[in-house]
Every structure is written in C-alpha cells, then in structure tokens.
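One chain of protein is taken out of this complex; the other chains stay put.
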Amino acid sequence: MNVHYLVLGIPLIASGLLALISSLRVSTWVNVLASFSCFATSVALLFHRPATTPWLFIDDFNVSLVVLTAFVGFTTSVFSAGYISRERKEGHLNRRNLRFYHAMYQAFLFTMLLALMANNLGLMWVSVEGATLTTVLMVSLYRTREAIEAAWKYFILCSVGIALALFGTILVYLAAQPVMGPGEEAMAWTFVIQASAKFEPSLLSLAFVFLLVGYGTKVGLAPLHAWLPDAHAEGPTPISAVLSGLLLNVALYALLRFKMILSANGSALAPGPLMVAMGLSSLLLAAFMLYKRDDIKRLFAFSSIEHMGIITFAFGMGGALSNFAGLLHMTMHSLTKSAIFFAVGIITQIAGTKNIVGIRGLASSHPVLGWSFLICVLAIAGLPPMGVFMSEFLVVSSTFARQPLLALPIMAGLLIAFGALIWKTQNLVFSKPSIDAGQQYAPWALAPLFAHLALVILAGVWLPEPLVEWFRSVAKMLG
Amino acid sequence: MTAQALLAVAVFPFLAVLAMLAHRQKAAPSLVHAGCLGVSLVLGTIGILSVMKGGVDVAVLPVGLPWLKAHFRIDAFSGFFLVIVNLGAVMASLFGISYVRHLTHPARVAVAYPMFLAGMNLALLSDDAFSFLVSWEFMSASSWLLVLADHEEEENRKAAFTYLMMALFGTFCLLGAFGILAQAGGGYDFDALRQAKLNGWQSSLVVLLGLLGAGSKAGLVPLHAWLPLAHPAAPSHVSALMSGVMTKVALYILARILFDFGPTPAWWWGAVIMATGGVTAVVGILYALIQTDLKRLLAYSTVENIGVALIGLGVALAFKGSGLLPYAALALAASLYHMLNHSVMKGLLFLGAGAVLHATHERNIEKLGGLIHRMPITAAAFLVGAAAISALPPLNGFVSEWLILQTLFLGPKVPNWAMKFGSPVVAAMLALSAALAAAAFVRAFGMVFLGRARSQAAETASEPPMGMWAALILLACLCALLGIVPVSATTMLSHIAQSLMGIELSDTIIEGWPWLAPINVTRGSYSGTVLVASVLFLIMVTAIVIKGFGTRNIRRSPAWDCGHKESSPAFQYTASSFAQPLRRVYGSTAFRAKEEVDMPSPAEIRPARLDVRIKDLIWDGLYQPLADGVANLSTRLNRLQTMTVRRHLLMMFLTLLIMLLVAALRRVMP
Amino acid sequence: MTLTSILWQIMQTLICLGAAPLVTGFVRFVKARLNGRQGPSPLQPYRDLARLLRKELVLAENASWLFRITPYLIFGFTWMAASLVPSFTTNLVLIPTADMITLVAMLGAARFMIALAGLDVGTSFGGLGASREMMIASLAEPAMLMTVFTLALLTGTTSPARIVDFVLAGGVGLQVSMGLALVAMILVAIAENGRIPIDNPATHLELTMVHEAMVLEYSGRHLALIEAAAMVRLMLYISLISCIFMPWGISQSGKGLEGLVIGLFAYGFKVMTLAALLGLFETVIAKMRVFRYADFLGGALLLSLLATLVLYVSEAV
Partner (left out) sequence: MDRAMQYDTAHLIGAMVLLFGFQLLYQRRIKSVLTTFAFQAGALSIAAAWQAYIQNSPHLYVTAAIALIFKAFFVPFALNWLIKRLGIHRSVETALGVGPTMIIGVVLVALSIMLVLPVTQGATALTRENLAMAMSVVLLGLLMMITRHNAVTQVVGFMALENGLILAAVGVKGMPLVVEMSVAFSVLVAMILFGIFFFRIRERFDSLDLHYLETVRGDRL
C-alpha cells in the first residue's frame, strides 16, 4: 500500500484512540509516538513518490511541506508533553480537557496533512475546514471567557472565509467543467493545471478573488487577520505553535495551488498585484501593531502575520528568486516561529505571566532558555546566519532590482517590525532579572527548540541539493 | 592566501565557544583575548603580504546561497583593510588581556569579542553580496552584544537598540544596492557586480544606497546618531575597535561600490560625497567640542575623521569620473592613508580612555584632572594620540590631512564649476575641522590629565598594568612612525591605487626618499623625517646653549596666577568654561546653545547660576519625530484590533468588494 | 643640494633667530615714538632675554614634565618654521621639507603645546588664555589655509620658494585675489602674533589677555624661550608676507653672491618697513572685545575664500 495512506492513517487512528484513553501519561506517550511514526513514515515520501490519484498526490511542492508539517507536529507533541503535564499539575486543565486535547491534536494533524496531500480541490477545502474546526475546539480549551471569545471570533470569521473559499472552488470547477467535462478530474489539481490554459479567464479571475479573501482569512492577511492574535494568545501554547507554524502555511499552500492554475492560464487576471497589496498591508499593519503588544504570545502572533505578509508579497512579486525566497521563508518561518512559541511556553510557565513588561533579565536568571530564545527572535527578525535572512535577502534585493518603489515599504515594514521585536526582546532577555532562578523547567523541554534552531541555522548556511531542486521547480510553476 | 585567512578566521568561533564553556573560569576571558591577539597577528601579516604582492587570490566554499556558493577573495585593497582591522584588533586584544579582567562581566565580552573580529574579517574577505552581508550583519550583531555587555543599565540598552536599528537600516540599503547591481550583472558574486552595466538613474540609486548603507555604519552625518551612544556603552577596547576599525569596514564597502562595482558613477556624485564629508567633519568635531563624556567626545571625533576620509573618496570619485586618473589615485591613497592613521590614533585614544576609566571609573572629564602626575605613561601616549588626531606635524594625522588638502587644491582641475567652487569651500571646512579638533583635544587632554585633580578618584588613580600601557606605547610609536616616515606607507598604498584605478601611484606621490610630494616636488612637498631631525637638532642646540648660559637651579613654589590664591581645584577652568568661547562662536547656530545667567543682587546670599542649554538638532529634528510618528501610527492602528466581530466581517466584506471591483474594472478598462 | 644651499640655510636659520628680537624691539620703539614717549632702545629685547636666561627657574608645585618640555618644543618648532621661509634667498637646502600648509601646522603644533602648558598648572588664568587661544586659532588657521589655497591655485604650488619663483617670473601680475589674500594674511598674522586689536602683548592682569595668560606661570629660561619663540613667530610672518607679496630682490638659485647681498638688503628693508607699519597700525587701532574676534577673523576667512573664488572670475586659472 502507499506510504501516504500510512502518513494520513496514523494520526487518524491515533486521534480515535486518544479519544478513548483517559490516563494522561499514556495519552501523552501515544501522542508523541503517533506523531513520531507519522513523521518517520512521511520521511519515506522524500525517497519514493506514491502514484497520483484524483484524490491524493505528492509532488515537489507538497512533499517538503508534508514532511515539515509532520516534523513540527512531532516536535510540538514532545514540547506539549512537558507543557501539558505542568498545566495539569497547576490545575489549569482537567482530565476531560486533556483527553479531548490529544484527540483533537492528532485530528488536527490529520486534516492538515490531508489538505496538503489532497489533489481534489474540494477535498482540500473540506480538510482546511476540518483543521479550522479542530483548532477552534482547542483554542477554547481553557474555557476562560477570553478563550471562548477568541475561539468564537476565530470560528465566525473563518467560517465565513471558508464559505467564500468554497465559492471560489466552485467557480474553478465551473471554469474547468466545460473544458474537461463533468466529473472528478475537473476538480483534481493535477488535471486542472494541465488544461487550465483553455479555461475561461474571467471565471478564474473571479474565482481567485474569492479564494484570496477566503483562504487569505486563514492565512491571516490583513485586514482579514483579526482572529489570529486572539486565537494564538488564548489557546494552549503548543496550539499557538502549530497554528503559526503549520496552519497558516497550509492555508497559504491552498492559495498557491490556485495561483499556479491562474499563472498556467495566462490570460486571467494577474494574481500578483492583489497578493502584493495584501502582503504589504499585512506586513505594515503587523509591524506597527507589534509596538502596542504587552502579551508575549500576541506579540509573536502579530509577527506571524508580518511574515505571512512577507511571504505573500514574495509570491506576489513572482519570478524565480522571489518564489524561491517565498518557499524558503515559509519553511524557515514555521520552524523558527514554532521554536519561539516553545520558548514562550516555558517562559510564561516559569514567569507565571504573559505580560512582557513583567518578564525581565531572562539571560541572567535562566541563561540557556534566555539565550536560545534571543537567538530564535534574532532568527525571526532576519539576522544571519539563520535561514530567514537568506529569504529576506532574496526578497528585498530582487524587489529593489525590479520595483525600487515597492522595496521602500517592504524595507520600512521590516525595519519597524524589527525595532519592535528587538526592543521588547532586549528588555525581556536582558536587564535585571525579574524571575527567580529557582523557577525550574524540565531540561529536555528545550530539546525540540534546539532541533528547530539547528535546522534553521543549518539552512541559513547550507541548503540540501534536492530541496533546492524542488523549490526551484515549484518556483517555476508559480510563475 | 585566502584559504589560510579563512582558516585563521575559523579559529575565532572556537575561541567564542571556549569562552562560553569556560565562562566560570576567571582566566578564560584573558586567554580568549590572547588567542584573538594571535589570530589577528596572522591575519594582519596575510594582509600585509597580499598588499605587497598585489594580485588576486580567490577561494570558494560550498555554503551560503545554493546556486551561488560563498566566494572569498583577497586583493591589495581588501588586504590593506585587513591590515587596518587586524592592527586594531591586535592592539585592542593586547590591551584587553588585562583590561577585560577588570570589567563587571568579563565572560559576556569574551564570548562576543571573537565573533566581532570574525565578522569584520569575513566582511573584508567575502567576495559575494550574500556572504558579505552575512558577515556584515554578524559584525553588527556581535558588536550589539558587546554594547550590551553591561545591559543592566537602561541607557546601555537604549544605545544598543539604536545601534542595531541603524545597522539594520544600513544593511537594507546595501541590500538594495547589491540587488540592483546583481540584476544588471546577472549574479550576486562581486565579479558579476563588477561587470554590471547600469543606466544613469540605476547607478545613481546604487551610489545613494551605498552611501546611506555604509554611511549609517561609518557614522556619516546625519546617520551618526549611534556612535556617541554605543561607544561609551561598550568596553573601551571594544569601542576602540568599533570606532577605529569597524567604521573602516563600512568605508571599505563604500569604496568598493564607488570604484570597483558597476560603471564609474557620474563625477557630480564625487562633489556630493565630498560636500557630505565636509559637513560630517565639521558637525562631528563641533559636537565633540562640547562633550563632557570622554568616550562620547572620542566618538564624535570619529565622526569628524570619517568625514575627512570621505572627502578624499569624494574627490577621488570626482577625478575618476572626469578621467583624471593620476589625481584620482592620489586622492584615494590620501583617503586610505587617513583611514589607516585614524584607526591607529583612535585606537590609541580609546585605549587611553580605557586606561583612565580603569584607573578612575570616571568618564566625565569634569571630574578628572592631574592624571599626568599619577599616570605619566598613559598621559604621554594619549598626548601623542591627541596631537596626531589634531593633525599636527610630525605625526601621522597631519600627513594624511596634508595629502587630502593637496588633492583638494587639485580639485579645481576638474573642468566643472561644482568642483571649482566646491573644493575651496570643502578645503575651508577641512581646515576648520582640523583647527577645532586641536581645540577639542587640548580641552580633552587638559581636563583629563593636566591641572589639579577634580575628584577623589582622580587623586588616587594609578598607572594601569603593563599589558595595557604596552598597547598604548606601541600605538603611540606607530603614530609617530607613520608620520615621520610616511613614504614607506605610501609605497604600500600605490599597489591599492593600482588595483582600483589601474594606475601606479609610486611615480606620482613619491619624489625619492624621504620627500613626499604629490604630483611633483614643485607642487609642494613634505618630509617628516627631515623635519623631525632638524627640529630635534635645533632643540638640542638650544638646550646646550642654555645649559652653558643660564643658571641651573630650580625653585618649586605655589602657582603665581597673578597673585590669586586658589585653594580648591574647583577654581580651575572647567571643560564647559573652556568650551565657552567656541560655544559662543559656533554653538548658537550649530546647536541653538542658550546661556542664562542668574546673578543675585549684592544683598542676596544665594549663589549665582549660569545655565547652558544645548540642543542636538539632528536628534530632535530627525530621529525623535520618526520615533514619535511610529508611536502615533501604532496607537491609531491599534484600534483595528479592538473592533467587534461584526466590524471585522465588514472589513472582510469590503476587501472582497474592492477586489471584485478590481476584477470587474479590469474587464471594462483593460 | 649644493654646498651653497646648505650654507645659505644655516645663515637663514641664524638670521631669523638673531634678528627677531631686533624686529620686536623696533616695533615697540616705533610705537613708543608714535605715542610721543622716549621708549626703550630697539635692542632692549636682547637684554630682556639675556636677563630671563640668567634668572633662576620658579616652577609651580604641580607643574608636570609637560610644562617643562613645552618651551623647548615651542621654540624648536617656531624656529624651524621660520628658517624654512625664504627671506633673502630661495636657494635653501631644507626648502622642500615643508610647504606653507606645513608651516601653518608647525605653528599650530607650537600653539597646541603652549595651550596645554597653560592648562597644566591648573590656574584659571591659564585655562582662560588657552581656551581663547584655541578659539582664535580655530578661525585663524582656516583663513591662513585659504590664502594658501588661493596662492596654490594662482601659482600651482604650495611651497613658498616656488611661489617666489613664480611671482618673480611675473606669472601673477596684479591680481585682485592677491590683494584679498594679502589682507587676509595680514589679519591672520595680527591674530597669530597676539597683536592689537586681538591681544595686547604689553599687558598683564587684564581679562582680555590671551597669550600672556597662558605663559603666566613661566619664568626664567622657559619664559625666555617662549618670548623668543613669539619674536621669531612675528619675524616669520613678516618674512612670509614679504616673500610672497613683495619678493623683489630675493636671490634665487643660480644667482651669484651679489644677488645674495641684494637679497639681504632688500630683506632688511622690507622687514623694517613692515615692522614700522605694524607699529603704526597698533597705535592707531584700539583693542577689541574678546567676542568680536570671531567677526574679525571670520572676516579674514571670508576674504580668503573670496580671494579663491575671484580667481575664477578673473580667469587666472
């Protein structure tokens, strides 16, 4: 049987299983093991590609994302083991919550992997919606008013977004059906992309607008981003990690699939300018918003918006360099940002507050944690030798070369965001410590963070050849 | 050669790791500095060799951008800067070996210090835009950490933040310049950038971005804001490097962009850069004149010297742009020579300040004084540095400023009015800044070392340990040497001119040892060697005559001072009273200086007061508004986040409508 | 370099030192006569110097080594500078050692040292003198360099000897900018030598004093050296002005002995005339308030800048 069924099957079964297990320790272990085996099997996809069906497929684009998702899913599960147990100890969560949490975690992984592997556009849509639902449930896990409110906001905005996305999907089928005849093939991306040159351009343009607004809501592009910071802030930190690290990517991935169809069609409305506009607005808005943040999780949620903006901008600019940079940035961002949320999780737990002003001098009280957190932030802020720098280098330089005027807002946005991040982090990591060094955390809790950091730094210095090849071929497809 | 250099640089990270692991050991920081000393020695020698040998040596590592790889290369030009950097590094490390031990947090410094050196060296070695910017950023980040070495202080954090922001701004500008060049040249490696064919506005944009990018690092007015903040915050031997060396790395890349990459920019850019340099020089030294913090003062004097070096670059560009290659080579050599000299003098001065700081824990010159009695060696060395940086013969500062003046005198040879009128004005600015520098450093030296001690700390000060003053002595000797036998240095420069201008300098600048003569000897010439020799001879004669003539007995007595009896040292002339005449002359315009005298009427017993208010126009006029603007805007935008769900839906709806309209209109009007 | 050039160099060196007190004395003499006083003989400065040299040295308690070496350095630099200005011949072996920029800078070095010496003892008068001296210098030096710039543009060189050659060869003619440069240089000379209206060399205990304030603490041979240096500096400026703006009679290399004799006489005549003029000027003009120096010297700076720009108008270059 094909590997990717396995990759999808493991989390699905695991989530069913976890719904039944009530012991915390067991379920934690099952969760970790399931995520790990899922990741292990997904690695196999790198080496042999299963045959394409109208429903599922693996290509240059989603293979790396699938592995990335499985990997981050795994590391996050490791992190969440430590995090959750502490939450349980401190009595923030009861047994029922946790059972539910673990089940949902696997279900969430499943839906995301499905969305990535889906060849059928409808299936992709369904699984993205599924991902939304599962995360909604997890965000409201704490049952505090804020949590419920955040979940509610998230739910309403995203369901409307989802609805619009569906309309867009229907429109695409509408455009495909006269050319390819009715049936599943007219909805399978691999077939659509080949025929799309003959599609009705104006239908495609129309479709893309709906898709951009629909999936864009999930990507968290301003001004559709309102749900994102609250959802990140109020949910358990592991969920914030996967939200930022994975879900946004998945939504963007869906959007890019359609962009490919458009650029393959040629005469349809050029998606570039729209995406550039959305990207810039997200970047600039988030950059300014960062200054007003006191809640550390909200801070990094907004930084996610900012980076999604950069990525969208890059893809909007198009061209080999920008697209490559966009893909690289997607990967790097999800690795780095989830690492940051790992650190943030530990910090908030030992500091007992999410308020940045209340946390000071981490480097003095908890050197390892403090410094690794600092490095993560520097990485996300785009300092070498970390991977984000490489992508930002490509984006900014190529933009300067092609559209100097567009480069100015990008530069301004990056600078402003950088300022906010560094200023807040500097005060958090340095100055006189506010947390007593006695506050301990499990030493292995940093392991996932280090894993991510190692990858990010490695990528900043050296990228493996096959990955580069995939990215370049995808970049070509993205036009 | 390049390979060896890379190997040597690779040692630095190990030292950093070592420092990190052994951060509990007391001796570790000193050992790390010793290691840095060794490595820098190696790199410096490599630099000298490659300058002497000329030629180009390339190495490629399979890292960095996948399709680009990391290119490294040493030519005479980068070799020269390798010399500058590692000369400074050697001295700073030598000083640091014993200095770092007395810092509050030696470990922090010991970790970041090697990384900083690595960053600077790599920046010089790298031969493609990507690895250059990586090392450039690395340099900034590590020095940021060094500025944060004492991060418990609020203002240190502020300084570090400002510094990092400026650094990033610079990076983005350079990124832009490289981007445009790379687009035109078809690749990010410097060879491609050299081949780049640009049209008019593109090359102008490149120069502008390069100027902003390098300028923000080098401390070009008005991008100099970070220097006076960061230098006092960093440990002294680090500020010696940041100020004396790192700024040169910035000028290095600027020179590359101006003379090496792409087509030669239009001559008028030369005029613009020359003028910027002039303004920078004058503004910098004017600010230096009114500082009371010794290291701030030195930082501003760095701004001045960067301006001077920039004048040279500008003139060189103007000459090259109008095809006067020999003159261009001369101007470039002059500018480079000034960079070398400045790195030596400024290193000396900052290390001297470090010695003072170490002895008194006091940076405020109003609280020092009389140190010449207790720290004679430091005083002598600092005196040499001060004289050199005030461009006094026979020291090195004079030689380079003399050469730059000579090139400015040639300026009107450019067949163009901007230069014809510009160069005299800039020459006046240069002369003015030199004279003001003399004033500033008389003030600095006088307040710190001369007179009577103004505080307990100054009274109980003592000479620093040998490791520190050894560095001071060496640098002082270097100052003298570079001034007295400049010819040997200028031969070195001629190779570089060769590599950038394609014309040997040796026949234009050297009229046979020991005469230094631009163009030819009839244009005016200078010989430090002969000068020193004859002045010494005359002094000797005088001494002998007086010995034979007058009485030898000396009587010590209280200072006469026209019969005034001055009990307390507080009666001495203070730094601010010294600056008062100059402040009256220049201050009223330069920084809106206002003096308010409150003289009590004879009956009253309250003391009289003199309040002086001084504004930093550039900060108030440029940086503060920026910060406020960002703050305001973020407050306004923040409202978006506090809307109701329905309003957010409205936003979505509007976005959708706008996009639909775009799609629709695209049909109506294609 | 020939034997004669070495010989003339030595002679020049001796003259500029030996004649300096006489010139100063002459100026004082002229002033006294113009004031209607008898006044001391022009040879008085020699006696003063001799007396000072013989006197014992009184050092302030906290005077440092810097305070003690300064007089020698000042004297050495000034003397050297003076002996590099072609007075009666341009055929001097050391001429290429320093051009006019270097001369200015050498005097600057001397000033730097004396200002430090003023600060060394830590008296308020010393500081006052030093700060004012540096303020004056900050304007005078640029002005001087700008005149040098003018000459360099006009004559294509910054070496005084070459300028002399050029002017004697009639390369200049009558230039407006030359005139402006001359005025500027005279103003600078007045300021640099601490003459009225900038400073009054004959006063003490005035809050307006500059040069004297710095050397208050000096006595004995140190004071002698400093005084001598001041005299030599006056000599230097006079001979600089004379050799650049009225180089007539100066013997150039290749000229024989008679040329040299003519040169000597011409030089003596020029120096005396300028000294007399200086004396006259000082009697008719009044001392300025300290903060009007800026206007005075700023004027000099602008004049010299103007001189350069006028060159373009008159298409001399």
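Every chain is named by a letter (A, B and C) in the order it is written, and numbering of its residues begins at 1.
Going forward, a residue touches a chain if its C-beta (ideal position, glycine included) is under 8 Å from a C-beta of that chain, and two chains touch if they have at least 3 such contacts.
Bear in mind the structure is a predicted one, so any value in this text is a computation, not a measurement.
A.B. asks: Which shown chains does the hidden chain touch?
C.D. replies: A, B
A.B. asks: Please identify which residue in A:2, A:202 or A:349 touches the non-displayed chain.
C.D. replies: Of the listed residues, the one touching the omitted chain is A:202.
A.B. asks: Touching the hidden chain in the complete assembly: which of A:160, A:222 or A:414 does that?
C.D. replies: Counting the whole complex, the residue in contact with the absent chain is A:160.
A.B. asks: Out of A:4, A:99, A:298 or A:329, which is the one that touches the chain we can't see?
C.D. replies: Of the candidates A:4, A:99, A:298 or A:329, A:298 is in touch with the missing chain.
A.B. asks: Just checking the interface: what residues of subunit B touch the absent partner chain?
C.D. replies: These residues touch the chain not displayed: 635, 638, 641-642, 644-647, 649-650, 652-653, 656-657, 660-661, 663-664, 667.
A.B. asks: Which parts of subunit A are in contact with the chain that was left out?
C.D. replies: On the side of subunit A, residues 120, 122-123, 125-126, 129, 133, 145-146, 148-149, 152-153, 155-156, 159-160, 162-164, 166-167, 170-171, 173-175, 177-179, 181-184, 186-187, 198-200, 202-203, 206, 229-230, 292-295, 298 touch the unshown chain.
Simple rule for what comes next: only the chains that are shown with their structure count from here on.
A.B. asks: Chains shared as neighbours by subunit A and subunit C?
C.D. replies: Chains touching both subunit A and subunit C: B.
A.B. asks: By count of C-beta pairs in contact, what is the leading chain pair?
C.D. replies: Counting C-beta pairs in contact for each chain pair, the top pair is B-C.
A.B. asks: Could you name the chain whose CA centroid falls nearest to the centroid of all protein CA atoms?
C.D. replies: Chain B is the most central one.
A.B. asks: What chain lies farthest away from subunit C once each centre is taken as the mean of the Cα atoms?
C.D. replies: Most distant chain from subunit C: A.
A.B. asks: Between subunit A and subunit B, tell me the centre distance in angstrom, where each centre is the average of that chain's C-alpha atoms.
C.D. replies: Distance between chain centres: 44 Å.
A.B. asks: Quick one: report the Å distance separating subunit B from subunit C, using the average Cα coordinate of each chain.
C.D. replies: Computed value for the inter-centroid distance: 35 Å.
A.B. asks: Identify all positions of subunit C at which a residue touches two or more other chains, and write them in rising order.
C.D. replies: Where subunit C is concerned, no single residue meets two or more other chains.
A.B. asks: Return the residues of subunit B touching two or more other chains; collapse runs of consecutive numbers into ranges.
C.D. replies: Residues: none.
A.B. asks: In their complex, what parts of subunit A are in touch with subunit B?
C.D. replies: 152-153, 156-157, 160-161, 164, 202, 205-206, 209-210, 212-213, 217, 223-224, 226-227, 229, 269, 274, 285, 288-292, 361, 378, 383-385, 389-390, 393-394, 396-402, 404, 407, 411, 414-416, 418-419, 422-423, 426-427, 430-432, 461-463, 465, 468
A.B. asks: Using the touch rule from the top, collect the residues of subunit C that touch subunit B in their complex.
C.D. replies: Touch residues, subunit C against subunit B: 13, 53-62, 64-66, 72-73, 75-77, 79-80, 94, 96-102, 105-106, 108-109, 111-112, 115-116, 119-128, 130-132, 134-135, 137-142, 145-146, 149, 152-153, 156-159, 162, 204-205, 216-217, 220-221, 224-225, 290-291, 294, 301, 305, 308-309, 312, 317.
A.B. asks: Mind pulling up the subunit B residues that touch subunit C in the complex?
C.D. replies: Against subunit C, subunit B makes touches at 369-370, 372-373, 376, 379, 383, 387, 390-393, 398, 402, 405-406, 408-409, 412, 420-421, 424-425, 427-428, 431-432, 434-436, 438-439, 442-443, 445-447, 450-452, 511, 515, 517, 521-527, 530-531, 534-536, 538-539, 542-543, 546, 549-551, 553-562, 564, 566, 569, 571-573, 577-582, 584-585.
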